[in-house]
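Missing here is one protein chain; the remaining ones are kept as they sit in the complex.
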């Protein structure tokens, strides 16, 4: 690979530098960092399971009177993934499913994952990880490197399952966090799902943490689920002390969250704290609050943001969402992620739609004379790759 | 009419199916369902009254230093309605008013209503219905069918006016609802105006309903106005039991509402309730929260949404708003409405601007290769017609 992360293109004479090549010729070869993703399916789902995994919000089967394919994401699968499976663009859902089933998961992932053109995958293993490829296997299958992102809430739940006592909890969490992140590149919190982001984000006193732990551990049962605000705050502040980049789920996700309580602006009080200023804070997804996230990325030097997940789910509207994310946020503070989980279609589409959306957006600015072409290429590389390499020290 | 709701076009040979016709040729003939609308004026307003009815927000006359025509809606009236009255496009406000007054309301409605191309009008009769055409008269004048949508708050006010006692109120409301909706296709709530949507949406105990009714009925006076949160919740939960689709005003409207308290996301707690999952919930208008509404339509199988009212009021910006509404929402969950009230201009423009905006939006996706043309036509027909036929069992 060339130093700037481009796959060398044998069709170009050696003396042509990036500055000589047009954006559209250059962008497909840019190797991305997908800074927040999950594993791809290790084994084939059935059709119902596949269609469910195209819907972010609901739990349970798709009603009979509708199709999961009748959405921007479903249309994007038929448009952009079908050709990689040897089908015409816009193949019907039935044809797509037949072909996918016929090829099997190994072949499907083998075609779709490398086509994403991702060099580093930062994998959150915290949700149904047993059904998915591990970070290592994902990287291998995709022709890149998998890295681990540790979910804070899972650590607390691990302590509960191990029978940790309330008095030991505050320090035990801190120790487990250090042990679990020895080889990790980041941590992640799903406070958005568990408590909402409208918390008092001050660091809780150890005494209060112990009291909260006593309550929670007493009720936690065999499948503990951390949703106590004091323990969530404790986890986040331990992570601040640990110093790795902290990813926050913000904005839309499945229906377990209250969307009006996961606006990233609700983190403002946390971001203002001096200790938090020293740690990169990554705002994930953000939609439909991506403009608000851009404001935070501009106002706080340690804050980064992306429009992952959204880019996949809005499909043909990805360019509009990407363009909106490029308003207030300094270009050094934007990142790429897919937030793909399950079907390798999502790992591929995240990258494919992002490339298409970003190229369309900056190309229009170049054409209108607002931006220069070298600047456009440089900014696209920052967002797709360089910012993440720097912030995660990859 | 053909089975797919298209007016047969004599200029097309019989063997040309929809798949052979281009979107722009096909869309003008698509017969819509306007799933939320009010009557058109039964008699001509004076000029001041006409101009007031072009303003959604304010109460009272237009100040002397401005013109109600100087808005996106006013420009759209001059652009798209003027030719139907025999004037050039962009006719001046004075010329438009003179011509309108000269023709009279019967002729104006006779020209504008049929031009909307609407087959089913779902008419909320709950606001100043005495000045407006009835659902039957509207359907007849327009060349379609009028249906009745019953406003929940009006039923409560009817009980108060009849002198219903507090003890009888809970059951009396339920009985009146059943009687009043015998021939209705849906109910509607204007909780947004009366209490805001930031309520505890749990089902209130009968004892609390009686207590609230006692308070309200004691104070209601000769023109009762339901604004008690407990009674609004009672009405909504009775409607859930009744099982008809429930329309919620959300988003902008006149200045009686607090816009920050009518975000459809504030209904999340209601939508999660198992009994509510069985009833179609229609989020009306939604602007500027239409992306949030799209999230709800994606997260909850029973939720639908539209950008009615907004499409008229944003005029030349309708395509941008329609495109934003087509991000997260599954295509089976989007609906068309005008929310027209009063001037037949609004009944016509709702449809005309929606067709233009939707065509422009999907045409661009087809041109860019993101969507196929058959998919585009199919989705437009779902939104404009088929989804409503299914959800309202028309």
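Couple of notes before you dig in:
Order of writing sets the chain letters: A and B. Residues in each chain are counted from 1.
To be clear about the criterion, a residue touches a chain if its C-beta (ideal position, glycine included) is under 8 Å from a C-beta of that chain, and two chains touch if they have at least 3 such contacts.
Keep in mind the model is a prediction, meaning the values are calculated, not measured.
In the complete complex, the residue from B:314, B:346 or B:362 that touches the missing chain is B:314. Within the set B:53, B:71, B:145 or B:158, the residue that contacts the chain not displayed is B:71.
Touch with the chain omitted from the figure is made, among B:106, B:178 or B:260, by B:260. Touching the missing chain, out of A:166, A:211, A:279 or A:328, is residue A:328.
Against the chain not shown here, subunit A presents residues 263, 265-266, 268-269, 272, 291-292, 295, 298-301, 323-324, 326-328, 330-333, 365, 368-372, 375, 379, 382, 390.
Although one chain is not shown, part of subunit B still touches it, namely residues 55-58, 63, 65-68, 70-72, 75-76, 79, 89-90, 252, 254-255, 258-260, 287-288, 313-317, 320-321.
Rule of thumb we're sticking to: only the chains that are shown with their structure count from here on.
Centre-to-centre spacing of subunit A and subunit B amounts to 37 Å, using the average Cα coordinate of each chain.
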